[in-house]
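If you scroll down you'll find the structure; I have some questions about it.
Left out: one protein chain. Kept in place: all the others.
Lettered A, B and C in written order, each chain numbered from 1.
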Amino acid sequence: MKNPEEIFEILKDKFGEVIIELFSDKPTESFISVAPLEIDKVCLYLRDKEGLNFKSLMNLSGIDDANGEKIKDENDNEIIQGGTLSVFYHLESIDLKHKVTLKVSTDRENPEVASVEEIWRAADWHEREAYDMFGIKFLNHHNLIRILMPYDWEGGYPLRKDYQNPEFYKGMKVPY
Amino acid sequence: MALKTEEMVLNMGPQHPSTHGVLRLELVIEGEIIKSVTPHIGYLHRCFEKHCEVMTYPQIIPYTDRMDYLASMCNEFGYVIAVERLMGIEVPERVEYIRVIMAELQRIASHLVAIGTYGADIGAFTPFLFCFRDREKILNLFEITCGARLLYNYIWIGGLMHDLHPDFIRLTKEFIKEFRPNLKELNDLLTFNQIFIDRTANVGILPAETAINYGITGPNLRASGVNWDLRINDPYSIYDRFDFKIPVGKGENGTVGDCWNRYYMRILEMEESLKIVEQAINQIPDGDVSSAIPKRVKPPAGQIYSRVENPRGELGYFIVSDGSVNPTRIKVRAPSFVNMVVFGELCKGHMVADVVAILGSIDIVLGEIDR
Amino acid sequence: MKNYILKFWQILFTIMIGMKVTFRHLFIPAVTIQYPTVRPEMPERERNRLYVNMDDCIGCLQCERACPVNCIEIEIVKSIPGEDLGITSNGKKKALWVTKFDIDIAKCCYCELCVFPCPTDCIYMTDVYEFSEFERDNFIYDFVTLTPDEKEEKKKNYEEFKLKKEAEKAIAAEKKAEEEAAKKKESGTESENTTDDKPE
Partner (left out) sequence: MIYDWLYSLTGSEMIAIGVQSLLPLYLFILPFALVAVLLERKVAAHMQDRLGPMRVGYHGLLQTIADILKLLQKEDTVAADIDKKFFDLSPLLVFAGSYAAFAAIPFSGAFMGSNIDLGIIYIVAVTGLVVAGILMGGWASNNKYSLLGAMRAAAQIISFEIPTLLIVVTVIMITGTMNLYTMSEWQTGYFWNWLILGGPDFGIAKILLTPLMLMAFLIIFLSTLAEVNRTPFDIPEAESEIVAGYHTEYSGMKFAIFFLAEYANMFAISAVVSALFFGGYQSPFGYLGNLLEIGWLIPIEQFFWFTAKGVFFVLVQMWLRWTLPRFRVDQLMSFCWKYLIPISFVLLLLVGLITVL
């Protein structure tokens, strides 16, 4: 049983620069911020290291931070430029009964995060969903295609805050 | 001499009697043997998470009902707990008891559907109707309490919509009395039927290590022999006050983690749920159920991941709030969604008939997978 | 060999047990009812078709705001002084004409969230559960008691009243401005800029 502070110390010792910061202000649950392209190594360590044993990935969730600059495009639609998209990882150890939350933030224009699908197969569909909804690309994912939206959806990524409904999908009017 | 065979692609669904909704399975089969299975989901996508961004917190509750529509009470329960934790609301004792009673009754109702439809998948139609007959009684209990039979919107942030109906306790006691023999009858008719055991035992074996790695939760994980139940291991609400056991798969009729075990877990869990309901209705205190309902639900900025044990597994709500009346992001970790990932793996090498058996034993609800 | 016979016996035996159960059920009375002829009794908290008692509605828009699916559409017009709208049954004074109160029952999700905020308890769910229609438009229930002419009249009344009031206000404002200007001329020219661009 370890609390997030201890886990943060362990990770900081091991990975140094990769582990960015520990946020632990209430009422927010504390989470550890990690560099996006190194998350898979951190996760593998968390899973296999004796005394950490994070065998289970509870949840993986994309989120649009919407912290960029809001500008108007030519059609007068508000779009967000710059800023970040984030992914939250909620890990849990079934034997040791402790939890930790990791967060990676990646560039909005070219969102790339290392995939943890190889580490926890549970991440497979979660990552596909995050890709589907936010357009976050998970590198090394074996089958990164849309999952809830149609496979050939071209209207963008719906859960981004500046998402606009497309007018037509294959000749069908979308807002019916 | 080996016969030359060709693979055939068989599209199972989106409309098929036993895909439990609009799920499409792309089976590559060789004769009757499955080479690979690719599930295609999204036919029931209703943009729950996008809707949430423009809705106030209480308005989201009816939407959570519609995710796992067989376990609406549990969905509400999970969501409400998440928001209450974010806001730091303490709810009255009576509310907690009523919530637990409702959630456990709902668990029984949900498992009854799972078991009944599983019987129908295997080919026995009569248990299906027996299960629905009993479920109907639970729905009647819900109906007198909140007026709805399926999508309740009963558990509110900080309280409940109504107090219990005056008849509720009496009717629940009657139900429990009637239900125990019915459960035994169900066991006679289906659970221990040798044909049923032959169909389900040693089929779709899910070892514990794989199950954890795939994030499987709920009865499916316990059937693999892992003693893990959030009601005991990470207690929420007042579950630590009740005396009940967690059934774990033992492989009575085959291997640990096969379809029969997954099915049998649900039977055993119903018995445990009955015990909880019995204890809860005997201990329930008096009180006001709406005293803690906040006038205006406006959680502070922050994020929380809160989870409850749904009939199908761990239902998690990841709520990010920016301090306004609308959540920034709600991600639902739907148990069926995660449990479904392993499905393709389980089916390999089995027969077409087993696909149905395995799918039924995982017990998915498409409303929750597609959200 | 022993297993072989045991298995065969097991199959036969469990089949017999199952047959016993189903045979017993042949003589148990049915639990179903013959629905359209026999109807179940609805519990008192039943949540079905919405109904609005317009006599009590004060047009506060609470239900419209509470609805998670936006199936309620309300338009209100302020009354002009001198019009008597009556009072609701629990003694609140009405001050608004409701010119549109549409509920698209096809959209309604029966969550009952609109019922609780209502200050006069005028919107509630009834136990009517059979209301299928052949035309989708028939699902839009119009609860307004005013005739179309009356609606127009109320709108016009209010428009006129508003215009009148604005005119009055404008006159008053002009007067005031003039007075102030006069005052300022008296007191000096320092604060001239700020007073000139007053709204209205």
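Keep this in mind: a contact is a pair of C-beta atoms (placed from the backbone, for glycine too) under 8 Å apart; a residue touches a chain by one contact, two chains touch by 3 or more.
Everything numeric here is computed off the predicted structure, so don't read it as measured data.
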{"item": "Missing chain: touched chains present in the view", "value": "B, C"}
{"item": "Given B:Y57, B:Y79, B:Y97 or B:F130, the one touching the chain that is not displayed", "value": "B:F130"}
{"item": "Residue touching the undisplayed chain, where the options are B:H16, B:K35 or B:K173", "value": "B:H16"}
{"item": "Where the missing chain touches subunit B, by residue", "value": "8, 10-11, 16-18, 32, 119-126, 129-130, 133, 189-190, 193, 195-196, 198-199, 351-356"}
{"item": "Missing-partner contacts on subunit C, residue numbers", "value": "4, 8, 15, 18-19, 21-23, 25-32, 34"}
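Everything below uses one rule, namely that only the chains that are shown with their structure count from here on.
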{"item": "Farthest chain (mean CA position) relative to subunit A", "value": "C"}
{"item": "Whole-Å separation of chain centres (CA-atom averages), subunit A against subunit C", "value": "39"}
{"item": "Subunit A and subunit B: spacing of chain centres that average the CA atoms, whole Å", "value": "26"}
{"item": "Residue numbers on subunit B that touch subunit C, as the complex places them", "value": "55, 58-63, 65, 126, 133, 136, 143-148, 151, 153, 161-162, 165, 185, 188-190, 192-195"}
{"item": "Touch list for subunit B against partner subunit A, complex", "value": "41-42, 45, 47, 49-50, 53, 85-86, 88, 212-215, 226, 228, 233-234, 299-305, 307, 314, 316, 318, 320, 328-329, 331, 333, 337-338, 340-342, 370-371"}
{"item": "Touching residues (chain side subunit C, partner subunit B) in the complex", "value": "7, 10-11, 13-15, 17-18, 20-22, 25, 31, 43, 45-47, 66-68, 109-113, 116, 125"}
